[in-house]
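Structure record follows, encoded as structure tokens.
Yeah, one chain of the complex is gone here, protein chain that is, but the others are all in their spots.
The letters A, B and C name the chains in turn, as written, and every chain counts its residues from 1.
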Amino acid sequence: MIVVMKTGTPEHEIHEVIKRIEEQGLIAHPIFGAERTVVGVVGSSFRQDLADMLSSVEAVESVIPVSKKYKLASREFHPVSTTFKVGDVVIGGEEVVVMAGPCSVENEEQIVTTARAVKASGARILRGGAFKPRTSPYQFRGMGEDGLKLLATARAETGLPVITEVLTPADVELVAQYADILQIGARNMQNFLLLEECGRSNKPVLLKRGISATIEEWLLAAEYILNAGNKEVMLCERGIRGYDTMTRNIFDLSAVPLVKKLSHLPVIADPSHATGKWYLVEPMAMASIACGADGLIIEVHPNPDHALSDGPQSLTLENFAKLMPKVEKIAVATERHVLPRLSQAR
Amino acid sequence: MIVVMKTGTPEHEIHEVIKRIEEQGLIAHPIFGAERTVVGVVGSSFRQDLADMLSSVEAVESVIPVSKKYKLASREFHPVSTTFKVGDVVIGGEEVVVMAGPCSVENEEQIVTTARAVKASGARILRGGAFKPRTSPYQFRGMGEDGLKLLATARAETGLPVITEVLTPADVELVAQYADILQIGARNMQNFLLLEECGRSNKPVLLKRGISATIEEWLLAAEYILNAGNKEVMLCERGIRGYDTMTRNIFDLSAVPLVKKLSHLPVIADPSHATGKWYLVEPMAMASIACGADGLIIEVHPNPDHALSDGPQSLTLENFAKLMPKVEKIAVATERHVLPRLSQAR
Amino acid sequence: MIVVMKTGTPEHEIHEVIKRIEEQGLIAHPIFGAERTVVGVVGSSFRQDLADMLSSVEAVESVIPVSKKYKLASREFHPVSTTFKVGDVVIGGEEVVVMAGPCSVENEEQIVTTARAVKASGARILRGGAFKPRTSPYQFRGMGEDGLKLLATARAETGLPVITEVLTPADVELVAQYADILQIGARNMQNFLLLEECGRSNKPVLLKRGISATIEEWLLAAEYILNAGNKEVMLCERGIRGYDTMTRNIFDLSAVPLVKKLSHLPVIADPSHATGKWYLVEPMAMASIACGADGLIIEVHPNPDHALSDGPQSLTLENFAKLMPKVEKIAVATERHVLPRLSQAR
Partner (left out) sequence: MIVVMKTGTPEHEIHEVIKRIEEQGLIAHPIFGAERTVVGVVGSSFRQDLADMLSSVEAVESVIPVSKKYKLASREFHPVSTTFKVGDVVIGGEEVVVMAGPCSVENEEQIVTTARAVKASGARILRGGAFKPRTSPYQFRGMGEDGLKLLATARAETGLPVITEVLTPADVELVAQYADILQIGARNMQNFLLLEECGRSNKPVLLKRGISATIEEWLLAAEYILNAGNKEVMLCERGIRGYDTMTRNIFDLSAVPLVKKLSHLPVIADPSHATGKWYLVEPMAMASIACGADGLIIEVHPNPDHALSDGPQSLTLENFAKLMPKVEKIAVATERHVLPRLSQAR
């Protein structure tokens, strides 16, 4: 890191700072400029604690990190892209994976019908919420374990692996009994105990970007999971908070190629939550694949105008069926493919 | 709520919507305008589920809530300001309360020294973190239960009640054994299970505003706690995420008078986290009281440049001592007072 | 519009508001709900002045617009997509147009070399800045009229029409003498006198979205140009301000399909300014076309590491040449094409 001293700092205060650095077993390289002095610190990775302490010294103007704060998630240290399997599905590989299903599991007919339909259209993973984080205590909060059981039923019917959200560390074990992928939602991206508990599970994790998380914070959240021992992490861009309420969020699609450059982890795009409007899902799903996303997660409901949650952003079964060949065309245009659809027979 | 139909919607589709509303036992009031039709819905409080369903109807352009989404937190329904006691300290009353202490409890000497000093300067509640949420897994994360015990020691030494953060539902019982006030941090504002668990505890709760929470979301988070049975909730404005990295956050001080108008709950301001710079704490503490905050929570450390966390935003014991009479002067200028300092003798 | 009254407003105050509405020759439709009364206003388009006046009445909680504030820019009133020609180039039609060139015109060799190269790769319009808005007074601010002359030289050499920025109303006539398209930059999106002056010119206008403009504000800015008589307006999404400084801006790509739904005007995407990093330009150019942009505007420089401005986001001639077939593939995947490249002979 680089310690920037205030203009006009007397020499003895600069030496104070150099001493503080050397006491930590590190090497200080001062550069005496015309306007001010900066001190380079050599000898370790970035240390936030030291940066904070030095920032608190009166004569220090600022401390600038130079190394990356994350290591396990960084492509600099792990140049090869991570891939892993969920059932037969390879995540992060040559082929693009599509996950689809309703926001919430509502009943057996709804989830099984949806699962069959999205499978027929080419989805390879079934999404569905059993534990739902809701802004208001008066909203439908999911079916809980009964919902997990219905997801298992839908999996048995279709062969599609299941992704579902887990809200709290105490539920990880329960959810992992039913789910093939644990989803950590945007509001929980910095629920560090949940990250670690998922890091100790043996199920792959989809980590949504926080509602206003920087890319560094997102990768540091992934670092928590990786550091706890679970290497099967995928990142999901789902829109960030913006000042224009015309869409639910701003879909920060540049984050897809940027994160793939900074990290070796697979990146999934969620155009449903990112836009909040079903008629924007198709164009933004296509854009997501065009800029390199490894997959999509899309909300689909047989009757959006009767859905218990997220109807306005859900595709009908028909609209999802129309979307899939368009996504495939974009994948081909980028020299990839969508994973081939499962045969219907089981 | 008001259902806005798309321009040129044929009459039978408007009647479809009216039928949907009436099926719910509600009354629909269509207004046929020159450009478009809107349908007023009368007969219940705002229902998010119905709003979502109607928004999903093809012919509907948008659904606009009219009623407030929160009730228990709303001043409209509870015009009298809430006050409650923590030990001898009244929160939300005529007098302003100051909470102070280090970001993290580091050792007995640090916490007891700080507690004595802030008490001598006029703080009436001691803050200190034992469970710390940290952006990186490589940062100091607090002393855990040992930290709670040291807080209890400092309380025994000084008589100051203690506020400390709880990170996860499973810890609420433990933390409540030691703490006088449970703090829910910004990253956990929408950790709904934690809100409910705190709502079932018998300790007052300080609910920090989420990193990019709207005021409505913040009040709905309070609604979770109130709805679970705990009426002793105070709200804490601690800065929101902005686009300028020159300060840690943007201190949204207008939220103080606005929330006090919308809600009957006490509002505390946290200029330390809001600004991230110790030299901005004094002016912004003064501004907080000037616009009507019921109290302050301020980070104080005997040696900020050796603090294990948040040094750059911590006041020294001396600077805190200088702050308190300035805060008192502002309180007096707004026809309030700071709670009188405790006598040192115990 | 809908006037929402405060809870518990006495009837006579509601009648005051109804009277105010009727005095304007409009019809008031009160709906008396359980919690509060709302008054629908029928008889004109949205009137901001009346909305402001009614909002200022003590008993009024809020006033909610229902009609769109823009008419000329709205697809609701002009369902057919606008197309127009710049030389031989059709903007807003079936085929996608690519504009390319350096941030700033620096000298004859630079602009002519770049113009030839981008033409050879398939660009159909040449961009280049002569009047540059710069954050600091100490930065290079463009060559002024000499730069315009060099753009004209490059057009004469290549046949490519020229787009360049105009900064102030007094320069519109001068710039229009040289340019084929007038560009209004992000910082000037609400320079209303400039909008009107461009609206009175006979040259097409490219209107960049303001640094933190809402979509409504952007369309209202276009409305100024249209209202002044110029119907040849295209909108350009170039990224909006965000809280993460890792990219220059957030590329709000969802705005492309959303604006095309709300408005009949063509939409161009600018991945260079939106991302600020040359290595993100290719994926985001592809994503832009995938979600329906009618064209791209891209910064290209023969030697980005010697450019006088915007080097970090400029493609080399080689990288631009590699980009074009990829963009074409995406266009084909969406059932469009990129406009065929001009023959080199002139």
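FYI, contacts are C-beta pairs under 8 Å (C-beta built on N, C-alpha and C of every residue); 3 or more make two chains touch, one makes a residue touch a chain.
For clarity, every value in this text was computed on a predicted model and none was experimentally measured.
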### Query
Touching the left-out chain: which of B:240, B:268, B:315 or B:338?
B:240
### Query
Among the options C:34, C:156 or C:193, which residue touches the chain absent from this view?
C:193
### Summary
Answer key for B:9, B:74, B:168 or B:275 versus the chain not shown reads B:275
## Note on the structure
Residues on chain A facing the left-out chain by the touch rule are 2, 4, 7, 29, 31-36, 38, 40, 42-45, 64, 66-67, 76, 241-243, 245
## Note on the structure
chain B positions in touch with the non-displayed chain are 212, 214-216, 240, 242-244, 246-247, 250-254, 256-258, 261, 274-275, 277, 279-280, 283-284, 286-292, 326, 329-330, 332-334
## Note on the structure
Interface residues of chain C toward the undisplayed chain are 48-49, 52-57, 69-70, 133-141, 167-170, 187-188, 190-194, 196, 210-212, 217, 220, 223-224, 227, 241, 278, 304-312, 314
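Assume only the chains that are shown with their structure count from here on.
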### Task
List the centre-to-centre spacing of chain B and chain C in whole Å, with centres computed as mean CA coordinates.
39
## Note on the structure
chain C residues touching 2+ other chains are 242-243
